[in-house]
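Only a part of the assembly is drawn; its chains keep their places, and the rest are absent.
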Amino acid sequence: MTQDVRLSIEGITKEFGGVPAVSEARFSVGAGETLVLLGENGAGKSTLMKVLAGVYPLGTYAGSFRLDGVEAQFRNVREAEQNGVVLVPQELHVAPNLSIAENILMGMLPTRFGIVDRAKARQKAKQCLDFFELDVDPDVPAKSLSASEQRLIMISAALAKSAAKVLILDEPTASLTDGEAEHLFEKMEQVRATGVATIYITHRLDEIERVCDRAVVMRNGAVVLETPDVQGRRSEFIRAMIGHDPAVDASLNRAAPGAEILEVRDLWVRGSSATSKPHVCGVSLSARAGEILGLFGLVGAGRTELASAVFGAWRGDVTGDVRINGVAGRPTSPGEGIARGVGMLTEDRKRSGLIEGQSVLRNISAASLGRVCKAGVIHSKNERARAESLARDLDLRPPNIDAMVENFSGGNQQKIMLARWMATDPDLLIVDEPTYGVDVGARYAIYERLRALSKDGTAILMISSDIEEIMHEADRILVMYKGQIAGEFEPGVSRRELMAAATGETHVPSFDAVPTTIPFKQEKQKIGVAI
Amino acid sequence: EDDDIKIAVAMKTQVQRRWAFDRKAMEQEAERQGVELIFQYANDNPTLQASQVENLLSQQPDVLILVPVDSAAAGSIVRSAQEAGVPVVGYDIGVSTAKLDYFVMRNNGLVGELQAQAAMEFAPKGNFALIKGDPGNDVAQSIAASYDRILPNADGVEIVFDQFVNGWSPQTALSNAENILSANDDNVKAFVTANDGMASGVAQAIIARDLAGKVFLSGLDAESANLRLIADGVQTMTVWTDLTDHGIAAVKAAVSIAKGEEPTFSEMVDLGAGEVPTHLVIVEEINSDNLCDFVVSGAPEGWTSVDEVFDDPSACN
Amino acid sequence: MNGLALSKTDVGKGLITWSSLASKQALAMVGVFLVLVITFQIMSDGLFLTPRNLTLLMRQGAIVSIVAMGVAILIIKGEIDLSTGSAVYLCGVAAALMQTKLGLPVVPTVVLTILCGIVLGAWQGVWAVVLGVPSFVVTLAGLLAFRGTGYYLTDAATLAPMSPSYTALSEGFVSIPMTYTILGAVWLLSSAYLLMTARQSHASTPVIPLVVLTAVIGVSAWIFVGYRGIPNAVLWVAVCFAILWFLMDRTAYGRNSYLIGSNHEAARLAGIPIKKYLLSGFVLMGVLYGVAATLMTARLSASTPTSGLYLELDAIAAAVIGGISLRGGIGKVGGALVGAALLVTIDNGMSILNISTFVQMMVKGMVLLLALAADVTLNKKK
């Protein structure tokens, strides 16, 4: 498979305030080759990619890299793109109020004498949307798309950029469903066939064999492993990533469920306008202390809405009974939810989780400041001690609780969010996509923490689109489909059965009996109609 | 111990041309007398003026000449100066809440009277519009009080508009005048306007409707641009305050007080806190009849010129 | 939230062209505006809705409209300008000096005044963009320094008079036949444009927009022909609006400006030269300082030391009322016009009703509150 070398990285080093994030990284990628870049959270993957793509311009890093044998010197992203290096970053940069077309064509709107050629723009945008078979109007604002749809359009936009030589995808699948991911892989195949070198970053090790030719593993900023192929090397990768063998699978060690913490009866969740279609249609469920209840489903199944309603965060209409810790009544605000012992790790970390511009300490304390206050005054010694111990527990890197959260790598940001909710000492902890963007090592750490919490008597409701995660970590699995519970399963259930329930193939008391085909098409359906 | 007399002058604003001439007159007199002057301008902000007087007092002057931004609020300023052993000469605007040592004033009530009377002379009956100055300003209030005393009771005078204009804004005065003409279908006989700045705005509305010379327009300050409007027959009259007399009288009084002498005065005036020896400054109506006299000899040097007022350089020969 | 379901139909398609002129919020504001007009009309015994009063009203709003559009663009780009009142004053001083002291003819005066505006705009742009001082502070400094400079140059004196032909720049009127010609041309061009864009996007004939357009042109004709033709000041506003609307809505420059205001980082990563865009925004604002200064000195036939005081606040208020979000990236140039129209309508209406200045201030405050509250409530429901 190896052809001519497209990109060769020759000892790149990048520091932040004297601390190296990437040190002496060195490897190369060939034309038509897909290379997977692995590494723990904070290993320096994104930073290195940003150097390649001109985000960190010439002069802000040491070392060099060559593109088709010629030394590349990019002063900005545009120059990198003009030379064929295209990055789809880990953190999406969407302008929510601009149209989808304008987001897709950011910085390269087709013009005639400076005037935007709207017809052409529409048509180009449409092509990008068609690439992932998204049936949406390119003229509506980008904020009307879900996070995963936004990512899809950004990927197709990147692919549409003229004459890509090197395509970098930084954790593209973290917020995609299996169906969408599968579709992406097919497209990557097409791209590769045109001679493009692809660097692919992921924490989902099961994807590697499906799409990649070769692997590079980074640890602490340095390249620690480079392999000629990827088949059957999973444990080798993990060892290289975390520097030792992974911890024993904590999930084997299960506690017996205790008292019922959460009981939901006939819950309906709607948007704020009376006419909007319900997101959750008459769901009933219960969760016990010491139990991890998995909630599986496709994006749009209504899991987040269900959880928000239970937590008291849903802004629209909710009906139905909720009983928490034996006390009846739905929380009407997140504050009330927290007061009644509920915590919720939200799915959209950047928008509704992280408080950027503030320190780790303040982020961790955000939901539980009252616990370290006396008469409203913060006891800073206690506060710091608590945050430090949580940071240690979760192996936060770097372990500096006074640093601003936006300077942490994605996975570490997720740990900070988990720490926030652990600090509230909840009876019921809802975690929505808890390992979004988290590396294997940290992922086990998070599973371990969740398991430990559950053993200490917390009921955990784990929402996940990661089928492996659900199968391994949940003690009991509920599957949602179109706002309803489409089935309940034991841990031993097969992938096939779960997917069938999640796509409505198994018989369920159907709310609206739209026949469905494959998972991906299912979402297309959802997007095309109203939300 | 230096025996140079130092006089502090706290001016209300620098943002109006007349104050440069008040200052010039004061400076000329100070030079004649060999005394030093220090100036501060509060730009119509009473709180700033309080601070400035504090700053002036810390430079230990012998006398303070005060042009109050606000007559009532100046009381505490006057008292603090007097407590520091610095006598206060009031200038242009009175102080109602503390007794000044001396006062030099233009009679603002008289200004309003002159304007109102000229209006009634021009148009004994008809629709009158009263465009008053900034409501927060004492001068505007005194002038307005004269309007209110004289005009509503006059036979045949119909008041169709009566408003203050924030900040004496010429733009607002212009818009108001346009709206007044529009609302009365051009049937307006007089724009009794409190000062020249606003009058130049109103003049535009009058010119636009070809009403120049057909409606009365008053002003105050005899600004060059307005003298020209009078020459062109657009504005009817303005009122001139003899700034030279004003400035000289104040410095003279200040110097006598500093020397421990009794300053001369024309009458005793009570502004609300007891009788104060007062020099009344000459106010004079300027209209097309005495325009040339004023331009050629009445105005202080540099205030205006024949060229600025008349198209014809020989107009006043 | 549910934008997806919308605009899938043809009716929706046609409307997009219209909503591109002014944001949804601005459209809601038009409703508030109508309520005011009716109130004033009744209370003034029919005086408010006369061609003469409406002509004057438009002329009275010209300066704030021009400045509001410029500020709107800066706000859309994520910047702000507090200096407009002083900058317009200082440019006015320059214009008046050229007219009264140098005796320059009209055209050079206007050109040099605009040049003076460009210099002021560029000066602020350099501090804000190149040196990175927050534009709030840069333009606050401008607010002080520009007025100070004007006072220094003139000793805070009024400079007058300007030549009659200069005054006509704002106060003159387009002749009645020419007014018909202009309105006719606008009607023709706009309908052609509407039909063309409809055909391009394969939508059906845009009946509603065409009807609205015809009505607007009809009403304009009634107003202008009923008095003395289009006031020149209104023509300036119309031309500026047409150019700026086109710039912001139809060109890559405009769309990239929105992107910068909406997501700075995304714009940077998309390779848009942010500094150039911001700098040019300040320069564009500078051009508008010059235009507004021309209108202001022409209107008063003078430069007076208080001109432009509080103009910055009115202009920003007009923009915000018209739906331009202070967070950047949201709003339309047309919104600023609607906001300015609302402000000047309140002023004019209360002035012709001879309401006391004090009550005017209270009423104006309450109308602003109610207008925005109505707007917030309406847009929430949707």
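Side notes on the structure shown:
By letter and in written order, the chains are A, B and C; residue numbering begins at 1 in each of them.
One rule holds in what follows: a contact is a pair of C-beta atoms (placed from the backbone, for glycine too) under 8 Å apart; a residue touches a chain by one contact, two chains touch by 3 or more.
Just so we're clear, the structure is a prediction, and the values are computed from it rather than from any experiment.
One representative per chain kind is drawn in place, while the complete complex holds these chains as A x1, B x1, C x2.
The rule we apply is simple: only the chains that are shown with their structure count from here on.
Counted as hops between touching chains, the shortest connection from chain A to chain B is 2. Centroid distances built from C-alpha atoms place B farthest away from chain A.
Centroids built from CA atoms put chain B at 73 Å from chain A. Work out the mean CA point of chain A and of chain C, and you get 44 Å between them.
Chain centres here are Cα averages; for chain B and chain C they lie 37 Å apart. Under the contact definition stated at the top, not a single residue of chain B touches 2 or more other chains.
In the complex of the two chains, the chain C residues touching chain B come out as 44, 47, 50, 52-53, 56, 59-60, 63, 151, 155-161, 167, 171, 296, 299-302, 304-307, 309-310, 347-348, 351-352, 354, 356-358.
Across the complex, chain B meets chain C through its residues 14-17, 20, 135, 160-171, 174-176, 178-179, 182-183, 196-197, 200-201, 203-204, 208, 223-225, 228.
By the touch criterion given at the top, residues 55, 76-79, 81, 89, 93-98, 102, 106-109, 111, 114-116, 118-119, 122, 136-137, 139-141, 143-144, 271-273, 276, 527, 529-531 of chain A touch chain C in their complex.
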